[in-house]
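For this view, one protein chain was removed and the others were kept in their places.
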Amino acid sequence: MDPLGASPLPPRTASLWAAELGGVLEGPDAELRFACTLESGAPGGVSFIANPSYRRAWAATAASVVLAAHDSPRPKGYQGAILRVANPYAAWAQVLGSGCREVAWSTKRPSGVDPSAVLHPGVQLAEDVIVGPRSQLSPGVVLYPGTVVGADCILHAHVVVGADGFGFVPPQGGQPGWIKIPHLGRVRIGNGVELGAGTCVDRAVVGETLVGDGCKIDNLCQIGHNVRLGMHCVLAGQVGIAGSTVLEDYVVVGGQVGIAGHLRIGRGARIGAQSGVGKSVPAGAEVLGSPAVEAREFRRFFAAQKSARG
Amino acid sequence: MDPLGASPLPPRTASLWAAELGGVLEGPDAELRFACTLESGAPGGVSFIANPSYRRAWAATAASVVLAAHDSPRPKGYQGAILRVANPYAAWAQVLGSGCREVAWSTKRPSGVDPSAVLHPGVQLAEDVIVGPRSQLSPGVVLYPGTVVGADCILHAHVVVGADGFGFVPPQGGQPGWIKIPHLGRVRIGNGVELGAGTCVDRAVVGETLVGDGCKIDNLCQIGHNVRLGMHCVLAGQVGIAGSTVLEDYVVVGGQVGIAGHLRIGRGARIGAQSGVGKSVPAGAEVLGSPAVEAREFRRFFAAQKSARG
Partner (left out) sequence: MDPLGASPLPPRTASLWAAELGGVLEGPDAELRFACTLESGAPGGVSFIANPSYRRAWAATAASVVLAAHDSPRPKGYQGAILRVANPYAAWAQVLGSGCREVAWSTKRPSGVDPSAVLHPGVQLAEDVIVGPRSQLSPGVVLYPGTVVGADCILHAHVVVGADGFGFVPPQGGQPGWIKIPHLGRVRIGNGVELGAGTCVDRAVVGETLVGDGCKIDNLCQIGHNVRLGMHCVLAGQVGIAGSTVLEDYVVVGGQVGIAGHLRIGRGARIGAQSGVGKSVPAGAEVLGSPAVEAREFRRFFAAQKSARG
């Protein structure tokens, strides 16, 4: 298995990538063997920065090379090389593209499926999936390549695990369309997880999307790429969580909630139904509304409105 | 067929259950042969109470035994036995667990499917489903065990009827995770119903989830366990209805509406798109907003805001 958060690339030196991307290498050359998030960087890895909120992660990363804009100041503490390009996100797409493989669907039970796991009819599995003991896959479940499902899981009808996440480089320069970010990562579903009918968990760009042990997710939910759910989280129906957001353990999410990307929801937080969460939530907090605010504040506001209307 | 609202259990006396659950039986012993809702209780049946809003139903039930907390006062009028336990909901999960059966998927057209019903390719049916005359099942439709579909229905691609509903006992005592509530019930779809692509209707805990005659439900809707839709209701796309809520006849629900559990929406009520309904709605009312309020009040409020902002 790859190091956590990393996805293999055909080995190539940073200086060769600089030439191919029309960029400038600032710092030592190195052979790049995998793509990684900043947080999971390691020697031999290449990552990127396009969103300033990740500067702290950049400072701390152990990746050999980071793709960055020409005017992006080197963060204090970062020892590695910078490959400077006009559009780091577009360059990232190009680097990832070198690691794409064909999707191979299995025609029989893949060897990674435990003998005690139950595959109901109409399941479609990629060849390299892993399914743990006693897990049950209902009709129409689809597991894309690299998906790992733990023990004692229940995946209801039409669950889709591991489809490409939703990431595109905006139109720029001469080209009119959005450029797809290849998804080289995978999805790991822990032990004792239940996924409701029609729920989708997207594959990571690099590394993995994680649904922790004991999570219970209702029908028609959408879990974006590189999301990380801690243990024993509960998500009611039709919840959507955008990319790279982290839920710590025991978070409870009401129906139809939307959570924006790149946030952290603290342990044991509770999010009321239909809330729209646009910023991180501290551990133990209860939030409500769209945009979501602390629940007491929300209730006070609605009480005030009611009295104002007489 | 089981009595309405009841699901069979392997027969066992209330006193044996008391021993197994570490509880105290208060009242006459009886052989328990089925699990039931309070509303549909009958001799031989066991039910439970964990939510005080059901005390009136408890007072009126004809169930032989009700699982209740040690400090829960006996309601006036209730003649049956009480099986007192530390955690009635967890005990309920254990009782229901005794009634679980294996899911058996059919490899050919089940005998309960009317000869005039049309099964398109890629449909997955359990062995004991019933499908009425002239109903059409599109590719990817999945009917779990015990599902009943009436006459002249149209189920579009990837409709899922009868998957487990979403019910879990919260973590408590020594155990860290959520305990699954087994779902022993079924789903009944009336005559002339249309279910849109990807829509899910969950199986009842006990008894049945009901979609009444002539209901029209759009794509990607989520109907929770033990919901009861009256006749000729219309639900636009991506609506979610939480468990045990009742819609009377001719209710019209706009797109992306969420309705909380255990509510009653009166005959002919209209619910505006994206509303979040947190309390019951009277017959004929029109509501809007999240949380939903009477439509006139909602419009007045928004007009006032607008003038305040000048």
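Note that the chains take the letters A and B in the order they are written out, and that residue 1 is the start of every chain.
Criterion: a residue touches a chain if its C-beta (ideal position, glycine included) is under 8 Å from a C-beta of that chain, and two chains touch if they have at least 3 such contacts.
Small disclaimer: the values here were computed from a predicted structure and weren't measured.
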Option from B:A62, B:V103, B:A197 or B:L263 whose C-beta touches the chain left out: B:A197
Contact residue for the chain not shown (choose from B:G132, B:G214 or B:G266): B:G214
Contacting the left-out chain in the complete assembly, out of B:P139, B:P176 or B:P282: B:P139
Residue ranges of subunit B at the interface with the undisplayed chain: 120-122, 138-140, 154, 156-158, 192, 194, 196-198, 213-214, 216, 218-220, 231-232, 234, 236-238, 250, 255-256, 273-274, 290, 302, 305, 309
Contacts of subunit A with the absent chain, listed as residue ranges: 103, 105, 107, 122, 124, 140, 142, 144, 158, 160, 163-164, 166, 168, 171, 176-178, 180, 198, 200, 202, 220, 222, 224, 238, 240, 242, 256, 258, 260, 276, 278, 290-291, 297, 300-301, 304
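Simple rule for what comes next: only the chains that are shown with their structure count from here on.
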Copies subunit A and subunit B - rotation angle from C-alpha fit, nearest 5 degrees: 120
Averaged-CA centre spacing for the pair subunit B and subunit A, given as whole angstrom: 33
